[in-house]
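Got a structure for you, questions after.
Removed: one protein chain of the complex. Kept in place: all other protein chains.
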Amino acid sequence: MLTLQCPYCGVWAEETELHAEGEAHLKRFGPGSEDEAFEGYLFMRENPKGVHFERWRHSNGCGKFFHAARSTTTLEVFGTYSAQTLEPPQEIKDKISAKYPGWSWREFA
Amino acid sequence: MSTRLAQGGRLLNKGKQLHFSFNGKQFTGYEGDTLASALLANDQLMMGRSFKYHRPRGPVASGAEEPNALVNLGKGGNFEPNQRATTTELFNGLTCESQNHWPSLEFDVGAVNNYMTRFFPAGFYYKTFMFPRAAWKHVFEPIVRQSAGLGKAPKDRDADTYEHFYAYVDVVVMGGGVAGLQAAKAAGLSGAKVLLMEQTAHWGGRSMVDGGEVDGQPVADYVDALVAELEAMENVTLRNRMMGAGVYDHGYVLGYERVRDHAPLESGPRHRLWRIRAKQIVTATGAIERPLSFAGNDIPGVMLASAIRDYVVDYGVSVGDRTVVVTNNDDAYRTAIAIKQAGLEVPVILDARAGGGGALADEARALGIRVENGKGIAKVKGGKRVTGVAICAQAGEGAVLEEIKCDAVAMSGGWSPVVHLWSHCGGKLTWDEAQAHFRPDPSRAPTSHDGEAFVTVAGSANGYLDLALGVKDAHDAGKAAAKAAGFTATRKAAPKAAEAPEAAMEPVWLMPQGAGPELRIKAWLDYQNDVKVSDVRLAAQEGYESVEHTKRYTTLGMASDQGKLSNINGLATLAGQLNAPIPSVGTTTFRPPYTPISMGSIAGEARGDVFQPLRRTPIHAWHDEQKAFFEPVGHWRRPYCYPRTGESHGEAVKREILQTRNSVSMLDASTLGKIIVKGPDAGKFLDMLYTNMMSTLKPGRCRYGLMCNENGFLIDDGVVARIDEDTFLCHTTTGGAERIHGWMEDWLQCEWWDWKVFTANVTEQYAQIAIVGPNARKVLEKLGGDMDISKEGLTFMGWKDGKIGDFDARAYRISFSGELSYEIAVPASQGRAFWDAILEAGEEFGIMPYGTEALHVMRAEKGFIMIGDETDGTVIPQDLNMQWAISKKKEDFLGKRAQERPHMASPERWKLVGLETLDGSVIPDGAYAIAEGENANGQRNTQGRVTSTYYSPTLDRGIAMALVHHGTDRMGEVIELNKVDGSTVKAKIVDPIFFDKDGEKQNV
Partner (left out) sequence: MSNVVSALNGVSQSGIALVEETGLRGMITVRGDLASKPMAKALKDVLGASVPEQRQIASGEKGAVAWMSPDELLVICDHGAAEDIIASLNAALAGEHVLVVNVSDARAVFKVSGECAREVIAKLAPVDLAPGAFEPGMMRRTRFAQVAAAFWMNDDGSFEIICFRSVARYVFDLLCVASVDGSEVGFFN
């Protein structure tokens, strides 16, 4: 059972205080978008063995959504960070690079 | 015979005698006994029968690894099957029964299987119960079911209570042997917060029996001093009777505390499941002795050498008068010495090693014990207990050299570290050739959230079977764990221990090594599941090369002991047959819990009244007093109807509806979700959330709205009231309040975080009561207050704040029934009083409450949709002909893009219509409208399905809503719908608004 630190209230919350909210950094496509872009937004998801970016919500806590970068195999957590961002912070990307040189995930590397 | 010795029994309080019963027979034991030691003391060696062949079985071990001595413990609400006699502490009044036999332990019909051994080889079930297919249902399955399962299932409700406890520590140490204690001390000296748990009631582990010296004092004294020292340390907690059950991700540990299994009459919980988060974990879980595989090694009286020693030293119990010791290592000599010193006979020590043992062997010889090197057991003689052994050369094929009479055999095949807790979360193992066992590989430890190792292993669990090495290893492990947890490790040096060096063990996987089929078929690997050397060999021959496959094919290690004794012997046998090195065969996966834990402890407090949270409105108690029939809606319980004496539910619903349509009734609508949305961008935000335009709503007015997800499908609906320029109050469905509030926060926090909008879920701030029916206004007028609720004062789809009677109220003039209707919200603390006031005011109109079923029927009569009935996660508003609620002016709203997809815009989608059966009957729930022909799977084609179907008391006929292919274009057409009995019912497609099509009733 995971423990993640909520970046908003600072609590090291165990998974029972949290709710998984799917993949992070999805770009919304609305009316007028191409079919392919909309399909990608709605349905296409990463399923990596290794580095992954997710959304979580501190639902039994401060109620805030946040991002987490972790390894799906070792469960190492590279960091949690604000939901109000379009990409992972450099510091977290560096931490991942130190462990998994040459990693990439969607447009991030 | 097995008996109580006059001397010895270090754990016993001989001043306190305890009475207990086994299979209805009364026995006595002492405080400090386990059930197993007490039974042995009473010459009750046979404690059960095996699962498959029903062979007589006695205990093999003295602790958690015991496979045989399982009993049905207790009675009634305290009954629990499969309790290990070796870990059950004796208490006064204990009652138990042995398992897996009928009619009795002594005479068992199922033992006939024993004579059929040859016909139950590995994979027997897979091979046998194949053909004919029909035999499965009537022959095979009943037989398998009859014989499946260990022990009896409890019949009564568990009378005990259980609980959880959350604990947060720096270092958890599992195992209270000398290694665990030493590790805890080393970690504790750093200042780290340490929790040490020990599964038994005693500290010191094996060292208390095996002896040795630490820091110049006997190890038992050293342990006592260590325990006293740890107890005095404020940052160290010691818990015994608490087992480390599992190690999980990110330092999560389950500790299984058996609080009062040993004292069932005391108050408090029986078990407590500790949910621990530890920065670091030290597993000092010791090692388990392995049996030797020789013919007849399962006959009662054949036991692990260490167990026989434990029974003598700890409990003053001799398993037999004459005990033959058979071993491949020096440790078993300790047993011979202990037995001899207790005044019992050891006719011979059979040491399979040609070179024999070391200093301990000399000591045994000095005591006058005969030692035979290079010898082993060809077979054990006896049925319900050992009567003798046939000796052979270990190197041969089993030619009998000599037969020796004895009534017990102490065997030792070497020691395997308990690596379970190390392995649970991914710790890897390495094969130790010298000691012929797997031990943890410190370079491949389980890692935590920071990517660093979080489990350290200590003592014999780490393969350091020697006391001196083990204590030092444990000291280092404790220091390492404290350091890894962020503390400065103690500089104190490890204690020094001395022990006589031992001669190297030599692996013996079969005794004698050339044993033929006749012997192999009686050489047990897994006692509980009756798996023998011959079965594993057969599996290998039949192509089961993977250890995981062999496990499942033979059931090796699949019993409740999870192969604690059989694992290594089994996979060594497999490796031998495959001609592969043992490490390349590997082990099966170690999964928690270490030993079975009670279901009650897992459930914790969640049983009875608190099994699940029930949500109650401020008026719930009144509904309860009226004996309302409740239905679950989410976690709420809402009255379905209020049956009066002698009334059926159907009659009650009918009465409630007719009263509403003809006069006035009331509904507890408090469960409806209420979310405040406020801010300069609130209108813009709601325009994105709802399919219709909310920003144009005027303060003081209400608008019904639909919400879709990004797939375009309907997820919720409700009435939105604009409170002021910046503030809206959104009503959601009963089940939707938390979900929709989360949905709003998701978009505000993660997508439009620069929009100035705040939300608050105020669902439970209010008791909301609907007053519904032609006389609704009269009731309100009677209540008085300062609010103008006249036709003009509060028009349809308007709302107002003010006083109704004495109550602070907000009245919404909205209707879900088509009647004149006011939904009135008052603070929850005033809810019950307000309800009572309405009842009183409405008395002259015969006011009565109505439940959710009346609500459903009345909305269906009006053709109003219900989320969850007309929608199922695949329905878009257009399917429900709700284009009127979809703004065409808005460039964007959630779901809009999805609804533009060709499939969503297709005219072929099923559309909402009403259905009227030609015969007036009620269509069954979930009925399909059938079409001509069959699909590719030979199923009848369909052209629609019923979404809601009711008897309408207003119209006195069956009405239904359905999604039908081209439905809106087929008004008046008659279609057929299937019924449960296979027949069909004809229904006419009609407008879904069955009643008061022009909406005149609500506009009065």
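Odds and ends about this structure:
Note that the chains are named A and B in the order they appear, and that numbering of residues resets to 1 at the start of each chain.
One rule holds for everything that comes next: contacts are C-beta pairs under 8 Å (C-beta built on N, C-alpha and C of every residue); 3 or more make two chains touch, one makes a residue touch a chain.
Just so it is clear, the model here is predicted, and its values are computed rather than measured.
Checked against the full complex, the one of A:14, A:46 or A:87 touching the unshown chain is A:14.
Per the touch definition above, the residue from B:151, B:246, B:269 or B:953 contacting the chain not shown is B:269. Residues 161, 163-168, 193, 237, 266-269, 272, 275, 277, 604-606, 609-610, 612-618, 635-636, 676, 678-680, 756, 758-760, 762-766, 806-807, 827-830, 832-833, 836 are the ones on subunit B that touch the missing chain.
Within subunit A, the residues in touch with the undisplayed chain are 8-11, 13-14, 16-17, 59-64.
Everything below uses one rule, namely that only the chains that are shown with their structure count from here on.
Subunit A and subunit B have CA centres that are 28 Å apart.
Interface residues of subunit B, counted against subunit A in their complex, comprise 248-252, 277, 447-451, 710-711, 742, 745-746, 749-751, 753, 891-892, 896-898, 900-901. Remark: subunit A residues 1-4, 14, 21, 28-33, 35, 38, 41-42, 55, 57, 59, 63-65, 74-77, 83-84, 99 touch subunit B in the complex.
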